[in-house]
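Note that one protein chain is taken out, while the other chains of the complex remain in position.
Here is subunit A:
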Amino acid sequence: MEGLYAFSVGLLTACGVFLTLRGRSFPVVVGITLLSYAVNLFLFSSGRLKMDGAAVLGASESYADPLPQALVLTAIVIGFAMTAFVLILAMRSRADLGNDHVDGRLPPPPKDQKKC
């Protein structure tokens, strides 16, 4: 099981990395989302994998490590905020620059606009 888990995390990371290396803003955002899944799973697993051991006192014999869970919980919510921020930034850059390139290949700006 651990091997399968680690493989999935590695795969998610690889897919996320590949997408963040694309030249347009939207795939980069999707890539970041994938990466954040991978990171959350990775951090979560630092408490080791355990089934049927929710950290609710009295619910089972032994418990899963609650600390990584608490950390990952806030990480998920903040990850959402960050994804949203990057996304809106992407939209804003399209609105202001007129394209969604992030590879530095900007078309020459119109004369009345200053280069950003």
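Here is the rule we use: a residue touches a chain if its C-beta (ideal position, glycine included) is under 8 Å from a C-beta of that chain, and two chains touch if they have at least 3 such contacts; residues count from 1.
By our rule, contacts and distances are computed from a predicted model.
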{"item": "Hidden subunit of the complex - UniProt protein name among \"Tryptophan synthase alpha chain\", \"Cyclic di-GMP-binding protein\", \"ABC transporter permease\" or \"Multicomponent K+:H+ antiporter subunit A\"", "value": "\"Multicomponent K+:H+ antiporter subunit A\""}
{"item": "For subunit A, the residues touching the chain missing from this view", "value": "1-15, 17-30, 33-34, 37-38, 40-42, 44-59, 63-67, 69-70, 72-74, 76-85, 87-92, 94-96, 100, 102-106"}
